[in-house]
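One structure is given below, represented as structure tokens, and several questions about it will come after.
All protein chains but one are shown in place.
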Amino acid sequence: MAEWIGIGKRARRCYGFDEIALVPGSQTINPNEVNTSFEIAGLTFKVPILAAAMDGVTDVGFAIRMSQLGGIAVLNLDGVQTRYDNPDEVLKEIAKADSKKATKLVQAIYTKPIKERLIAKRINQIKSKKATAVVSCIPAHAQRFNQIAHENKADIFVVQSTVTTARHISSEYKTLDLFKFCRQSKIPVIIGNCVTYETTLELMETGCCGLLIGIGPGAACTTRGVLGIGVPQVTSTIDAAAARDFYYKRTGRYIPIITDGGMSRGGDICKAFASGADAVMVGSAFARAKEAPGRGYHWGMATSHENLPRGTRIYVGTTGTLQQILFGPANVDDGSQNLMGALRTSMGSLGVKDIKEMHDVEIIIAPSIQTEGKLFQVAQQVGMGK
Amino acid sequence: MAEWIGIGKRARRCYGFDEIALVPGSQTINPNEVNTSFEIAGLTFKVPILAAAMDGVTDVGFAIRMSQLGGIAVLNLDGVQTRYDNPDEVLKEIAKADSKKATKLVQAIYTKPIKERLIAKRINQIKSKKATAVVSCIPAHAQRFNQIAHENKADIFVVQSTVTTARHISSEYKTLDLFKFCRQSKIPVIIGNCVTYETTLELMETGCCGLLIGIGPGAACTTRGVLGIGVPQVTSTIDAAAARDFYYKRTGRYIPIITDGGMSRGGDICKAFASGADAVMVGSAFARAKEAPGRGYHWGMATSHENLPRGTRIYVGTTGTLQQILFGPANVDDGSQNLMGALRTSMGSLGVKDIKEMHDVEIIIAPSIQTEGKLFQVAQQVGMGK
Amino acid sequence: MAEWIGIGKRARRCYGFDEIALVPGSQTINPNEVNTSFEIAGLTFKVPILAAAMDGVTDVGFAIRMSQLGGIAVLNLDGVQTRYDNPDEVLKEIAKADSKKATKLVQAIYTKPIKERLIAKRINQIKSKKATAVVSCIPAHAQRFNQIAHENKADIFVVQSTVTTARHISSEYKTLDLFKFCRQSKIPVIIGNCVTYETTLELMETGCCGLLIGIGPGAACTTRGVLGIGVPQVTSTIDAAAARDFYYKRTGRYIPIITDGGMSRGGDICKAFASGADAVMVGSAFARAKEAPGRGYHWGMATSHENLPRGTRIYVGTTGTLQQILFGPANVDDGSQNLMGALRTSMGSLGVKDIKEMHDVEIIIAPSIQTEGKLFQVAQQVGMGK
Partner (left out) sequence: MAEWIGIGKRARRCYGFDEIALVPGSQTINPNEVNTSFEIAGLTFKVPILAAAMDGVTDVGFAIRMSQLGGIAVLNLDGVQTRYDNPDEVLKEIAKADSKKATKLVQAIYTKPIKERLIAKRINQIKSKKATAVVSCIPAHAQRFNQIAHENKADIFVVQSTVTTARHISSEYKTLDLFKFCRQSKIPVIIGNCVTYETTLELMETGCCGLLIGIGPGAACTTRGVLGIGVPQVTSTIDAAAARDFYYKRTGRYIPIITDGGMSRGGDICKAFASGADAVMVGSAFARAKEAPGRGYHWGMATSHENLPRGTRIYVGTTGTLQQILFGPANVDDGSQNLMGALRTSMGSLGVKDIKEMHDVEIIIAPSIQTEGKLFQVAQQVGMGK
């Protein structure tokens, strides 16, 4: 499993989505007859794809629509939605900004303080439409915001930072004790993000209802370039799934893992499930929805150090409605629409009837990097060819 | 053979054409004296390259010309040829469409119903010129169209879907029993596509006369990006060939395998034979023929889910006649013309006298990805250099 | 550790920064509470990042500023600073030169003789501001310049050539005996560059106070393309660190190793420390500082053969002050600014409290080459997209 990378030092080879493919089984199933449902905290969702807690992706309207369509969109409590009475104006500004000034503008916008009454307001807006309200914040805000979320009847509370472990050491400030926090929270808690077997196992012992898996693999995430830290998603999901299965065997509690980051096409999502995910969290694919508040733009929340820039603003374009992105009909052919159709068709072709069976399909190592072909595509797009 | 890709999970490394090369033997043969012929269903063809059942590649005229030149072109019974009395008009429309609207247009065109009388007509048009008539449809249409094909004296019938296995499970509709179908068909049946040893072996037991090998490797095929499914062609061909050889040893019946997809140059075709193919099926290389109905365009039939878009329309250009593409003289130097000359020369250099001997030439792993060189080529094409 | 690359010949697989990533630990630490300090020759520096002895990076003003900020900038005694009374004019000329003529111009500028009085003057200019004066020259000049450096109270003397070993063989000229040189030098000596375990160990026995590790990996370094020589930095650092640790165990002397070359982003620097570096030396990242004399350009000193061109002049641009590059706030998001913030945040996420602990974090093999994504980025930059 580990190779020598220098005298006295070995390293495991880890794998990402682009390096694997799934092998069809020896039977196939009618795609309409597969079961894609996902359970968490006693709730069942027919769409096992969560929209990320990113300001370019989820606002109140998006969360409601996602809920109507059978999934979950997580609302970010640390972003523009809770800093601005009228977040839409701010979002418009970001979308209009010159690409050279976007990073600075985003930095400036996020210095405005968070208003607690807006947290309550946003949750109430979602709940007033009978939608599932799942909200997210960083560990430093967790205790305060969790109380407000509970009072306003949020369904699930997410505590998320780039790298989360069961122990954070600081003498400067009081750190969040996740064990205590989960025990005291009156609503179920999802924790993220982590990647290793050991940390997954330790975090499961906090009493959380789910874990977000993924550090450093996403397109809008600068973690790996800036910090050198990151684990490719296939390996991190397989490792976390191994921890989940071990924890389940030992305790009888099945705590779902949600692969978060690095998936933009249907194929990537299918591979995450084959790697062991119970659900996936997606950012950029949803940023392309007409309903997305980012207006075709998308920016990461990564790297908490105040002087490190937040993730790049990326132009992803607006390609269709959220319904099209989830259920089709696809009007683009790059695999970024009809994600549920892709998942169903994939499950049918693989001959598996539910997500649990997806965990056992055969994976092969098959690099998709066909440099020559890709280069010609780029060349064509850049100006040559037809 | 398998490497660890995470805790408790292993995966085989599979290989594609770009990752291998063939090693010259210790003797060489005059290319004019090698035998390239291919046998299927009792028929012998001197050209072991089939033209794919794609609407941009094969129409009646193309099938006739291909037959005259010694090969087979498969006519798609689910496409424009059987939906339109005058398919040429529709094909012209697709070729003229703006590239942004092409996917939608193709989708619209394929909603028109198939007319059974056109199936009969097309087969008769081919047979009237004493050409080999090989026709293809999806499993759902197989029983009905097979009858018509037989009545009109088609030579071979192809049942093709993205992923085919010996068992398809559905409670919504009646599935095609391939065992029964092959037994009842009065003309020989080719089945496709499959990729694994197990499925190849099971499908050989249906009584088919040949199998198409290949899922997810082709340039116009969105299977891998959208569904995550795919096996690189070198490994899938080697595996299928192992199944064929085992089946032959056990039963004495030699059922040829036809590698389908992912080959655009002579070198790729030679590698497919070295991997164990008895014949190959090619799409885009033939879409570049003057005789091709696609007028320099080419689009896939992949992904059967109604809301997933059919394969991208790709511009391949028109580079020469079918005769040039098969036998030269080549007037381009990218390996896409004179495919038979390339095969003969390759066989000569490898010192093998027929396709069977090609199955035993030495293969090496030798990635062709020379990023630097390729990048400079692209840079030059895009506008710099001379 | 070694693979067959031909009959009878094996080769080790070596790794570079782009091929690895760091794995978060099972605890995290407040980034403000980690210790980044680096000790060499009895001096302690809070910034373990040295600015390279390159004319586009370090001049007197830059060395003073770097010292004020807690680090070291090495002044090149073989370059324009000691050849020209007014080096700034020459540097302006290089920056203004047409890109086709730059190599020739650089070659011409470096033919002017070195003036010893300028060596004294530059060191005095640095020391007059109470800054650390670290100066560098090639082996042929070492004995002469070392004397001048000592007389003018330089703090550390660096002897640097592309490839340095404990033995250089020549009958044409007198070679520098590094053992004798280090013994006789009255100021501490850093030697570079080397890459193997054996040479690191031998050079540590000279009595030097530090070693520069790195041959052939840098962006402005033509060593690998022209000479075929080079070892990727992760493996060379791990190997050198193994020699350092062995030497320390045997002698009780801890001689720091400084990884030099190939790092342009915070992530690369973090990976160098994880590979075993005590400090790193950086060129192009500092060439982007407003204070850098290269005015946004940068050129290597590589390949000592008189007829081989000096390293390419590369345009890197000017992106911010030295303070921003070291401590932020970053106004670009490519990881080239706030290097110390990145290091602190990385150490916090990895749960290590000082550089020594960085040497033990888990490394994985995780190729960062995501060709498809990168290609689209390039395509966008070149002109498409938004």
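Observations, loosely collected:
Letters are used for the chains, namely A, B and C, taken in the order the chains are written, and counting of residues starts over at 1 for each.
Just so it is clear, contacts are C-beta pairs under 8 Å (C-beta built on N, C-alpha and C of every residue); 3 or more make two chains touch, one makes a residue touch a chain.
This one's a predicted model, so the numbers in the text were calculated from it and none came from an experiment.
Note that the undisplayed chain, when the full complex is considered, contacts B, C.
Interface note: of C:L43, C:A120, C:A166 or C:I187, the residue touching the hidden chain in the full complex is C:A166.
Of the candidate positions B:E33, B:E89 or B:D354, contact with the unshown chain belongs to B:E33. Summarising the interface, chain B meets the missing chain with residues 1, 12-15, 20-33, 197, 234-239, 241-242, 265-271, 274-275, 327-335, 338, 341-342, 344-346, 349-351, 362-366, 368-373, 375-376, 378-379, 382-386.
In the full complex, chain C contacts the hidden chain through residues 3-9, 11-14, 16, 18, 99, 103-104, 107, 162-173, 175, 194-196, 198-199, 202, 215-216, 219, 222, 224-232, 235, 296, 303-312, 315, 317, 368-369, 371, 374-375, 377-378, 381-383.
FYI, only the chains that are shown with their structure count from here on.
In the absence of chain A, chains linked through touching fall into B | C. With centres computed from Cα atoms alone, the innermost chain of the structure is A. Rotation angle, chain A onto chain C, C-alpha superposition: 90 degrees, expressed as a multiple of 5. One finds 38 Å separating the Cα centroids of chain A and chain C.
Averaged C-alpha coordinates put the centre of chain B at 54 Å from the centre of chain C. Chain contacts: chain C has residues 371, 382 touching two or more partner chains.
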